[in-house]
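What follows is a single structure, written as structure tokens, with notes after it.
For this view, one protein chain was removed and the others were kept in their places.
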Amino acid sequence: MNAEPQPPTATPDIEAAVRDLAHARKLWREAHHRLQEPGPRELPSRERIAQIVEGLRGALFPMRLGPADLRLENENRYVALTLDTVLSELTVQVGLELAWDARHRGVPPPGAGEAGAVVAAFAASLGEIRRLLDTDVTAAFRADPAARSVDEVLICYPGIQAVINHRIANRLYRLGVPLIARLVAELAHSATGIDIHPGATIGEEFFIDHGTGVVIGATAIIGDRVQLFQAVTLGAKSFPTDQDGRAIKGLPRHPIVEDDVVIYSGATVLGRVTVGRGAILGGSVWVTEDVAPGTLVSQARARSV
Amino acid sequence: MNAEPQPPTATPDIEAAVRDLAHARKLWREAHHRLQEPGPRELPSRERIAQIVEGLRGALFPMRLGPADLRLENENRYVALTLDTVLSELTVQVGLELAWDARHRGVPPPGAGEAGAVVAAFAASLGEIRRLLDTDVTAAFRADPAARSVDEVLICYPGIQAVINHRIANRLYRLGVPLIARLVAELAHSATGIDIHPGATIGEEFFIDHGTGVVIGATAIIGDRVQLFQAVTLGAKSFPTDQDGRAIKGLPRHPIVEDDVVIYSGATVLGRVTVGRGAILGGSVWVTEDVAPGTLVSQARARSV
Amino acid sequence: MNAEPQPPTATPDIEAAVRDLAHARKLWREAHHRLQEPGPRELPSRERIAQIVEGLRGALFPMRLGPADLRLENENRYVALTLDTVLSELTVQVGLELAWDARHRGVPPPGAGEAGAVVAAFAASLGEIRRLLDTDVTAAFRADPAARSVDEVLICYPGIQAVINHRIANRLYRLGVPLIARLVAELAHSATGIDIHPGATIGEEFFIDHGTGVVIGATAIIGDRVQLFQAVTLGAKSFPTDQDGRAIKGLPRHPIVEDDVVIYSGATVLGRVTVGRGAILGGSVWVTEDVAPGTLVSQARARSV
Amino acid sequence: MNAEPQPPTATPDIEAAVRDLAHARKLWREAHHRLQEPGPRELPSRERIAQIVEGLRGALFPMRLGPADLRLENENRYVALTLDTVLSELTVQVGLELAWDARHRGVPPPGAGEAGAVVAAFAASLGEIRRLLDTDVTAAFRADPAARSVDEVLICYPGIQAVINHRIANRLYRLGVPLIARLVAELAHSATGIDIHPGATIGEEFFIDHGTGVVIGATAIIGDRVQLFQAVTLGAKSFPTDQDGRAIKGLPRHPIVEDDVVIYSGATVLGRVTVGRGAILGGSVWVTEDVAPGTLVSQARARSV
Amino acid sequence: MNAEPQPPTATPDIEAAVRDLAHARKLWREAHHRLQEPGPRELPSRERIAQIVEGLRGALFPMRLGPADLRLENENRYVALTLDTVLSELTVQVGLELAWDARHRGVPPPGAGEAGAVVAAFAASLGEIRRLLDTDVTAAFRADPAARSVDEVLICYPGIQAVINHRIANRLYRLGVPLIARLVAELAHSATGIDIHPGATIGEEFFIDHGTGVVIGATAIIGDRVQLFQAVTLGAKSFPTDQDGRAIKGLPRHPIVEDDVVIYSGATVLGRVTVGRGAILGGSVWVTEDVAPGTLVSQARARSV
Partner (left out) sequence: MNAEPQPPTATPDIEAAVRDLAHARKLWREAHHRLQEPGPRELPSRERIAQIVEGLRGALFPMRLGPADLRLENENRYVALTLDTVLSELTVQVGLELAWDARHRGVPPPGAGEAGAVVAAFAASLGEIRRLLDTDVTAAFRADPAARSVDEVLICYPGIQAVINHRIANRLYRLGVPLIARLVAELAHSATGIDIHPGATIGEEFFIDHGTGVVIGATAIIGDRVQLFQAVTLGAKSFPTDQDGRAIKGLPRHPIVEDDVVIYSGATVLGRVTVGRGAILGGSVWVTEDVAPGTLVSQARARSV
């Protein structure tokens, strides 16, 4: 395991540490055939993506998540100016991912307008994203007895914060920039403890209550009016590996959850199983096979000793 | 589910996106009868609440959570100046919530001094909040074999961070500003993964260890010297809905946990049940009925295959 | 429980609140015999530790976690300058902890060069830390079918973020500054929901997927090529208390997990038990006894009703 | 003159310094009959005025002094949003000055809408301010052989920066908020060394070259197409004092400079004299009497020794 | 002169102000034939230039104007990293000026590598700039009886601050980016009151004492070991205008000051005259003809009345 620390000396030997770290990087790059790594950092920036998402949240809900002093008659102006800045920066970040991806796969770099086309398609979907989010906000308000207004839901609920990021991330994922999409998802994961892979397909009126510990996998498909509680897992059971022991990627391996399902806290659903329309999964249940529509699944009782 | 993205174009059509989003807002407002929404944003600000809480934490524990260079003889001065700024800003935020709530309920706006009275009552409770928190810090130190001093507990432990926010939030909740109280709670939830509804009633010497995934519901009542571990849920089992399918709000629906109870990680207690004095709930147990005082509840064993 | 709020008055009585808080502090200090608390705050600062960790992350992975415009030929320069600043500040913080600890234990203050010696030993281990982290990154890439490149793993995965902090924290813990180590760990805990005590010993090629809710205790020992999923607990079962009801500190009380073990989401392993080489623990299982090498442990099925 | 410093002691006696300063304030307030000074600071804030001026500069010249990424089609949106924020804050500051002024003069506080009316009148004059500034920019470009374009003039020339602030300050001065106007003027004074009293009346196509050391008094009247160089003074000769030795305020006491006058560097014009149309004042001349139209005034030669 | 303010209304009419300002911009653009103004702002940014200059000052004098904690053995590393960032940003800004200039003159846009070539030449001159500045620092220390060390000169003296900016600006001016050069000069002008046109040619061991109000014109030529005091003008006497009344640009029109000349405060030298080697110009003299080498010029005495 870990090597023993060197005998202490009076002050840190920075030159030695620099040499050690350079040597470690050299070994790594030799192992990964990347000695010719070029120029400046070529990956999208987490900080920039965070700013973009913050702007998009304001553009989607200007009077609730935009600037505190915004007046109703200036909504469109604020939205236009914000999108102008945010989509321009997004085009830069998309360009970085496309170029990095091409380099990574050993194919020619993307054409001049490719990043712009991705962002144009994304911009064209913003109205639909807002419409979907409105159904989510309404669903949250309906479901939570503690909620007093849709405003409260929008500014307080971590489940809403996560689903805003997801609907943005999912669109970007489908438009071919999965790394940026993942960064958008991880920003919500860090803030809320809700981990939704950007590849997951989620219908209307989706609500996650409390949310910490929820995990939804990349190939999960969720219908309309589904409700989840904290610590629910929609995961993969196991995945075949290739001869190098590396997981084979891209196969459907997460659950299908049909319309009107409710899954209580701590429930685990694993593999490409289907939870049928209107089923209810009780807290902490463990499901690895199909559940028929309308079924109620609950777990074995605890016993007192 | 999601509409298909538009065919890609060279650059984002921002005018179209602005129109789409304006249309989506119009539909939403028509559905919620809010076409006449007035003036600037009328809700409390998450950022301001975060600053207020930061100031309160410093005022409660000046030598540990206040400025790094504070000297003991300046404690009172620092506390006075900080409260002066923080409570003044809190009065603004309370005023926003009271006005929004009145508008929301269709009643006359709050009187001139109402926000001040709320904050005055809050200020009068700060000494008691500190006294309660001192019991929490002591309890954490006693319970955790890894803790070396109360200082360490105060600056490191997420459970303490969550309970500081809760004792502030609970007082605000009881004084009639539940939205601000919820924002205070969600700040802790985001930082620690511990989700305590501000309405929950919690006794002295309360300790949550590790904490990620803990959920405590709005009507839960917790006695003195209770200890929780990570991923414990004190939740509602189900709740009656009215004819519109909306949950009926305000009914007692979360557990009562009496004095000296310990609940281990992953345990779930649902509904208005009572966990009797001195009971111990083992990890991952599932409890939906009363537990007699002094009982030890543990779960069925896993089996090897 | 909580005292009732005072009858509302027109404006907050700040003088009274200052007096109340001073009185509460006085009671606390009398109870803890600290009336003579001297000078400015003597504890390490969470904000400074966060800056130090940010710098160390950049020094460990300059082209991925360093500044966005860094070019390959400047890597060593950046690493040297960053370490110079960061290790100098770390020496200050280590000095604060050593002095505080000596005061706390009632022994003479640390010698002049003691903090420098700790940081020198830490600097000497940076190359080894990087080498270990490279094995972790490779393991994550191998294990996750959704990962497309090691770069993506490094900048997106919360499990990697947590293990970077842990390998730093563990080294600091072993060098005698457990409070700083704990702050490093809690920074990762807050950002990722993964709670690894800095005392835990962890081998090569370690991977935590999703991660929210994972808890690894102070005396846990984990072998090589171990993989954990979200909400796994490697905890203590119970611990003997002394006659004051305080937990006795320092005893081995957490699991030993041997090489090549996989533990699925929500599994709980408690006490000084050994999970043998190559064992697989299924999701949500509850383990409090030794598991033989190569065993597959899965939980009782849920039942439909 | 200054008292001798006290004999040095080991550490600063802060308590004594606080007492000394409190005593000095007490003496001052007794001398100025202000023992009952109320509540929080009642004066406009230099920092806020600086932000307001920065916003107004952007609203006046959006593509040159607005945000770097602004596009032409968003000009109006940016102007509207910026004015919305800036004029709202200006209303607050105007309210502070009006209230302070009323208190100071011992008259009733201003009516509710008074600050709004001032700002409304100011907003109505912004188009005219821009039109005047356009004539100034053109004049600068015409006059300076080193200027290559009007853009360069606008972003580089301190004379333009000063005249933008002056045209804003003058309008505010005439609308009854001379203290805010003075702050606007002093911001330009500090940045450029050009000191134009906000009361000064200045015609079209005004140009100050280099500018450091220019002083223009409160009652000066300057015609169209006037050009000044650095260190020109348009000042008062002397002013009658009342029986307390205080200067009698408000009398015309600074020069009238008619159209098409040029005044070279270092020239001094004092008192209510008239410099006639088209006159030229040479560098460093000293003028205290009327100058006939078309006259060229130059100073006595230096002599070699 | 200024139009009268509109009769006051209750609140600012922002829509009207936006219309007024749009109308004013339309008039301006029609007058300047710029209705087709394209895309985002095309000019270099004052803020960016300020950051670049700050970085260059650190790179030129790392131990005095670089970061406070820099150690001697890291000088080269700091210089390399700083230049890397700063010259990269400078290349962007130079590209903006070259493109703007081409558009402005109606010629084809600059070639791909043109900005890089300018910055490469600038980088190649940095050693020479430092060497010249060392002579200036030494000269200041020699000349000022109040100076105690060269360090003090470097961190305190506005004359040094101005000459650092000038030597950078002059090089950029000669390399074909006069707008950026002017911005560099104006930054010093604003901070020190010393206005040196970037086109001015200045020899070694140059010293300006106090400096406020100094003006040095674009075609001035200054020899070695020249010393100026505050408010000295080296200006143009007058300049021929073309038939549109616009100054004809580019002619030599400012003084030549030979080696070892001293010019005391307030002296004015106008036109393409030569102040011969070793001459001394007394305070406030007015010189518009050649001064023979070694001459002492002083002004007529004041008289008492």
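As written, the chain order gives the labels A, B, C, D and E, with residue 1 at the start of each chain.
Assume a contact is a pair of C-beta atoms (placed from the backbone, for glycine too) under 8 Å apart; a residue touches a chain by one contact, two chains touch by 3 or more.
As the structure is a computational prediction, the values presented were derived from the model and not from experiment.
Screening E:Leu83, E:Ile164, E:Leu179 or E:Val291 for touch with the missing chain picks out E:Leu83. When the whole complex is considered, the residue among E:Gly213, E:Gly235, E:Pro255 or E:Gly271 that touches the unshown chain is E:Gly213. The chain not shown here touches subunit B at positions 69, 71, 74, 76-78, 80-81, 84-85, 88. Where subunit E meets the missing chain, the touching residues are 59-60, 62-64, 66-72, 75-76, 79-80, 83-84, 87, 91, 113, 116-128, 130-132, 134, 141-152, 155-158, 167, 170-171, 174-175, 191-193, 201-204, 210, 212-213, 224, 229-231, 265-266, 283-284, 299-305.
What subunit D contributes to its contact with the hidden chain is residues 1-3, 5-25, 27-28, 32, 37-41, 43, 45-46, 100, 104, 178-179, 182-183, 186, 189-190, 193, 195, 197, 199, 212-213, 215, 218, 231, 233, 235-236, 239, 244-251, 253, 266, 268, 270, 282, 284-287, 291, 295-300.
Here is the rule we use: only the chains that are shown with their structure count from here on.
A rotation of 120 degrees, rounded to the nearest 5, superposes the Cα atoms of subunit B on subunit C.
In terms of the distance between Cα centroids, subunit E is separated most widely from B. Contacts with at least two other chains are made by residues 69, 71, 76, 80, 84 of subunit D.
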